[in-house]
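Input: one structure, supplied below.
Here the complex is missing one protein chain, while the rest keep their positions.
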Amino acid sequence: MVGETLKFWLMIAWLLPLAGFAVEIFFGFYSKNPRGSKAAAWMAVACIGIGFLCSANALRIWGNANEWCVLESHDTHGEHAEGEDGHGEEAHEHKAADENSHDEHAVSATDHDAEKTGQTAYSGEIYRLATFGSLTIAMDYYIDSLTLVMFTMVTFIATCIHLFAIGYMSDELVDDYVDHFAHTADGKHVHRPGRFYRFFAFLSLFCFAMLGLVLAGNIFQVFIFWELVGICSFLLIGFYTERKSASNAANKAFIMNRIGDFGFLIGLMVLWTFFGTFRFGDTAQDNVVTEQGLFSMVHRDAESHDFMTDADGEVLITDPSGHVLKDEAGKARTIPYFLLVIAGLGVFAGCVGKSAQFPLQTWLPDAMEGPTPVSALVHSATMVAAGVYLAGRFFPMFAHEVLLTIAYTGCITLFIAATIAVVATDIKKVLAYSTISQLGYMMLGIGVFGWAAGLFHLITHAFFKSLMFLCSGSVIHGCHHEQEMPKMGGLLKKMPITALTMLIGVFAISGFPMLFGLHFSGFHSKDAIVASALAFVIANPIHYLLFVIPLLTAGITAFYMFRLWFFTFWGAPRDQHVHDHAHESPWIMAAPLVILAVPAWLCAYGGESGFLYGMLTGDEPAHLATGVTAAGKIVLPSHHEIHQVHGDAGVLALLAAFSGALIAYILYGTTLVNVEAMKKQMSIVHGFLTNKWHFDDLYDALFMRPAHKVAAFCAWIDKTIFDTILHGLAKAMIVIANWDRMFDEKFVDGFVNLVGDATQSVGSSLKVVQTGKLRQYVMFIVLGVVALFAVVFSTFPG
Amino acid sequence: MQPDLTSYLLVGAVLFVCGVVCMATKRNGIGVLMGVELVLNGANVNFVAFSKYTALGLDGQVFSLFVIVLAAAEAAVALAIALNFYNNHLTIDVDRANKLKG
Amino acid sequence: MNDTFLLSAIIFLPAVGALLLSALDSKAVDAIRMFSLGITIATFALTLMLWSKFDYEATGIQMHVAYEWIPTWNIFYRLGFDGISLPLIILTSFVSMLACVASWSINKLHKGYFILFLLLETGMLGVFLSLDFFLFFVFWEVMLLPMYFLIGVWGGPRKEYAAIKFFLYTLAGGVLMLIAMLMLYFASGGTTESFNLIELAKAASGAADAKLTSTLSGSMQVTAFVLLFIGFAIKLPAFPVHTWLPDAHVEAPTPISMILAGVLLKLGGYGIIRIAFPLCPYGAAQAAYFVVAIGVISLIYGAFAALAQTDFKRMVAYSSVSHMGYVLIGLGVWKIVDSATINANMWLMGINGAMFQMVAHGVSSAGMFFMVGVIYDRVHHRDLNKFGGLMGRMPLYSGLAAGLFFAGLGLPGLCGFIGEIFVVLSAWNYSPMLAIVSASGVILTAGYILWALQRVYLGAEYTGPHSEDITPINAREATVGGILLAFAIFLGVYPAVVFNVMKKSTSELVTSMQAGYAKAEGTVTAGDEAAAGETQEEAAVLSEPKNDDIPPAQVQQQEAVDSLDSQLVRFDQAVP
Partner (left out) sequence: MFSDLLNKLNSDTTGSLQHHFGAELWLSVTIVVMLLFRLLSLDRFVPTFIVALVGAAAAGWAAFGQFSEIVAADGVAPLTFFGDMLRHDLFSVFFRIFLALFLILTIALTVLTGIPDNEDAPDFYSLLLGATIGMMIMASANNLLMLFLGVEMASVPSYAMVGFLKGRKPSSEAALKYVVYGAGAAGVMLYGISLVAGVLGTGDMSLMAERLSIVAESGSAGFGDPEVRTVALGVMLVMVGLAFKLSLVPFHFWCPDAFEGASAEVAGFLSVASKAGAFALLVRFCIGLSGVPATAELMTAFGIGLGAIACVTATFGNLAAYTQRNIKRLLAYSTIAHAGYMLMAVAALLVMINSGSAKALTHDINACIGGLLYYLAVYLFMNLGAFAVVALVRNYTFNEDVDSFKGLIGQSPALCITMLVCLFSLIGVPPFGGWVGKFMIFASVYKAAQLHWAMYVVLAVGGLNTVFSVFYYLRIIRAMVLEERPADAPSVKLPSMEGYYVCVLAGMVLLLGLAPGLVNGLTAIASKAGDSVMAVIGR
């Protein structure tokens, strides 16, 4: 029943934005005064706001139903959860008590898993898409603590951003909107009607898609909403359709995502072929499993905690209680290990696309062409984090090789993006690269078996990054759509609320601690990731880069974030014109900043014994706690091992962050160093970085141009080869036909002449070979007879 | 020497070949028609010979009688057409009948 | 309503309409239009009535009626429908109705146009409803004639070329089909059932109640299948016999393009699933890889070719080639191995996906062509590089168009997605390599559709000629586009409405085809064994004969039957 109740509330939260979208787009288009009314915006806010309340309520119901047992600590280092939860709304939370040690989990992982599924994760079917024999594809739901946290986070942030957007987009509330960034052929600005309602309709649609993604009960459904958020992203990035750069960026985003989805599809194909289902969890009715899910189809070995395999190393497919399934021939059903790896890599490829990981990271900075609220919602807090969410959701199916790939991908990404962020001057671009980099951290966390750490960072990052984007939006709005940091400076006085909330975000992302345990959220989450990485590297020293680079990048992160803050708000104004016209944003924009700043700072309160972490790890995959130590493979650290190095890692990360911040202050906060001179001295590096490591050029040369070449080639083949063959045939027919026509005139003549010559040589009286048509005809009777005769007698039987 | 069937057939064959060659080589329309007559008569010789030497019997002679009559009829029509051609073309050279082609 | 009457009415109502139309004054354009529209609506209503009488739980043919037509050749007027044809029948009358509305833009010789249009509809519906091979063929070719003139008279600048190309290709395909038809007729003994598609299929599958005792041998099945396949692939169209399509589409008037893409292409897929597959199961099994490979090549090739086009309509036409590739893939993923259930289900999924793809493509491509037509009617060009900025000038139109193009792109929630994804998912089981290649189609599709959208609808301003003629979409056009988009969404969100209709028929098809394969395989192996037995008689002394009490062919057959029985057993309950 709890499952049904949860489903009810979450479905409301999920479907309300869809209804909102429909209403907004229709009434927006057909209403008499579509330009001047803010009704659409309030409608959208109402939908998502109610959605938030429903989500929060669902979270509460879930907690009550299992008596908040998840908040019972999973760790052993003694930090107990105390204080408030990060959201403010959910006041009820229970004191943690560590009764279940993870050793118990280790002993009876399987049993515990089954028991927990019954308790805290609910899955079922919403409606069925199709049935093919024993295969079914349906719209399912899968609700566990991660779902609920994600729901609440998304709806909360989305509500704030919707509010902010009412202010930010208010200049669209006119009949004649002048787009300063789009030019007609004669160089004039484009004038067009405002499109206020359309923006909010798209936002609502996005919220629907995003929530659907989180609620999805099977990986196929995830794929559906994966694409839907993609198309919403496309619509929102390309919101200023008149701008070529916007539509280019939108296309780029969608197509890059599709490349990742291509991998995703391959993963889906493998899973579908071998498991015959897409659903995550088991659907049980009266404690009897009616529909088995993927997660219970692979069981882990009791000792090594790696997948159970048969003698050939193929992974066994089991029923929910761990018995091996047999096919109708009586053989055990298995999936070859390498295909399980491919499936994992495939799904991860989708995550790479969506979360803008290396090598598909280039679309995200371009996506900043969209209005800033979009960047805040879609391209920092929610959609791009969906990749991480999926990696976390699908974690039980990942093999070692996949995890290592995830780790390295995250590691490479976080470094590349951070380096580029260092030289970026567009305020949104810095944040975009920072987002990529932070997503890299999350991936790294998941890859190095710090599952909870990665997702923890996902939530904290969502809060502080959306806050920072909104702040940057406020700045841009205040500076009349000026995005270049070199033209800003000294805005602290002009826009104090923005500057201070931004500063909170900067502290949070840099992972700064605070007195009284009121550490900034990033401090907890980044610490957790670095600790996981360290534990992983200790267990597998050969992969030491997985610790060194994130640590280094922690410093870089602090550097570029403080650089951004100093550049924008500190010091003297660099462009007087911009500065003169700058102003603090109206309350409707400022209020969301303040609201968001609270969770951005404090949502991780309590760290790993806090509410958020507890909630997240409520349905943690069981093998995480024990680690995996399979022979001949990398060792995946257990919780215990991670906790042991937590302190060391935290100190190192903190050092890095402080030094980064310090350097930033020296370079940009003071006038001690001539930055321009430095830039010149390091122009090669600088150029390399400003060109984003030349990825765009590389892809252009590697893929875009060849694709167009191939396309042109295909079209050419069609035009030339096939049609030429056809035309050639036709021509040949005409030629043959003409030849037929000439047959009488030429061939017959020639033949007759030949025969005539022959006759002459016999010595007949026919000295002159006479030609004439009619006689040729008659001649042909003769020749025909002779020919037939010859044929008959040469082939005569007997 | 009593001529046997082969000899008659040989005569018929020679007439046939002569007729065909005549048809194929003569430019004069009348000449061509004469070639046709030769061919028909070659066949007639065959018929009569066969009627004497084989089971064909009298049938062969009846055959040749019919052929003679038909040849006359055909010649009449053919000559009329040739005349018509002459009226239109002022020649009887069959090589001039080359407007219809292709 | 009597079954015969209902089915015949569906087929011939448009023809009767055409006849009545010829009595109207050719000057009364509006009357002609409204009358034709009325006829198409009535036909659509009749097909809906057919749907209402459809029994979801029944297997086999429903409303099967048969009357002697040419008894000396055992040709029957045999009609009926099942879950496979019903969606396509409704699609046909639906698209025809909308195309009729779209035909308002036809600006010359209205009477002749609508007469031919209605005759075309008769031909299409006849193909879907006929169950006699001969009758099928007659309707198949009957469609040729109106189509030839509809393209040739009302088409664009190169209409004659396009029309004759269309005619030639289709006729060539028809000739191949004719030969296959003769093969089947004589192989089954030329009895009263020898043109009966249902009985032929039963005979091929070796069903217990089959009235025909003999059918094609294994090797003959391969030949017949190839002949039929080429004939249908031309219509589909598949690489490399697709080149008639771009020309036909580009030159055809908008409503005819809608029909062409929406219905005519489906005839190829329907022919394969209704005739080539059930009648030659062994041939189909042998040629399955070929079928899938052709599908994959069409898919990729069509997408690339679409990417390179600068003509808007041509691009959409190539997208059809690409999309119909999925149909072939889905139909062909028949893997024959020991564990039949999973494979059968996967193939079942492929077939369902292919069928759905046909329906979905019927909606989305008709919509896309209509959208191209709407703008073409205004600015009279289709150069992709000379558009732009339509989003601002024609917002409602652009919105509808974007929706329909997204449906073509395979966006989830819209109809194109379901078919494509189901087909692709079923493909891995058959051949991972082909599956991967086909999955890569999603990238290319996104590429060419988005690029086209960008060039046409987005951008700062319209750059082409006749800028002053751009007027917002009118109510008639908006209705057509809106209905199509609504259906695209509906099918995308609730595909079960189609799958439920097809469910019984497709699984019956799969079962009978597997039985047919086992039967033919049995005979083939038996023949081989016999031949081998003769030559190896002397050597037999040396080798120990195995299984000498049961001939191997029989064993295999038995296994096949066993595996069929077990299909009903859920695989995940196999172990207690």
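For reference, chains read A, B and C in written order, and residue numbers begin at 1 within each chain.
Here, a residue touches a chain if its C-beta (ideal position, glycine included) is under 8 Å from a C-beta of that chain, and two chains touch if they have at least 3 such contacts.
Predicted model only: the values in this text are computed from it and were never measured.
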From the touch rule at the top of the page, work out which displayed chains the omitted chain touches.
A, B, C
Of C:16, C:48 or C:70, which one is in contact with the hidden chain?
C:70
Based on the whole complex, identify which of C:138, C:396, C:437 or C:470 touches the chain you can't see.
C:138
From the list C:6, C:24, C:164 or C:470, which touches the chain that is not on show?
C:164
Across C:6, C:24 or C:179, the one contacting the chain not displayed is C:179
Give me the chain C residues in contact with the hidden chain, please.
68-73, 77, 134, 137-142, 144-145, 149, 152-153, 159-160, 163-164, 167-168, 171-172, 175-176, 178-179, 182-183, 185-186, 190
Chain B residues touching the chain left out here are 12, 16, 19-20, 23, 29, 32-33, 35-36, 39-40, 42-44, 46-47, 49-50, 54-60, 62-63, 66-67, 70, 73-74, 77-78, 80-82, 84-85, 87-89, 94, 97, 99-102
Per the touch rule stated above, chain A touches the missing chain via residues 730, 733-734, 736-738, 740-741, 743-744, 773-774, 776-778, 780-781, 783-785, 787-789, 791-793, 795-798
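Throughout what follows, only the chains that are shown with their structure count from here on.
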What is the distance in Å between the mean C-alpha positions of chain A and chain C?
35
Averaged-CA centre spacing for the pair chain B and chain A, given as whole angstrom
95
Centre-of-Cα separation between chain C and chain B, whole angstrom:
65
Going by residue number, chain B touches two or more other chains at none
In their shared complex, at which residues does chain C touch chain A?
165, 240, 243, 246, 301, 304-309, 338-342, 344-346, 348-349, 352, 389, 391-392, 395-396, 399, 406, 411-413, 417-418, 421-422, 424-425, 427-429, 432, 435-436, 439-440, 442-444, 446-448, 450-451, 454, 457-461, 463, 494-496, 499, 503, 507, 563, 566-567, 569-572, 574-575
Within the complex, which stretch of chain B touches chain A?
20-21, 23-27, 32, 93-95, 97-98, 101-102
Touching chain C in the complex, chain A uses residues 29, 127-135, 137, 182-185, 190, 192-193, 220, 223-225, 227-228, 231, 234, 238, 241-244, 247-248, 250-251, 254-255, 258-259, 261-262, 265-266, 268-270, 272-273, 276, 292, 319, 323-329, 331, 333, 707-708, 710-716, 718, 722-723, 726
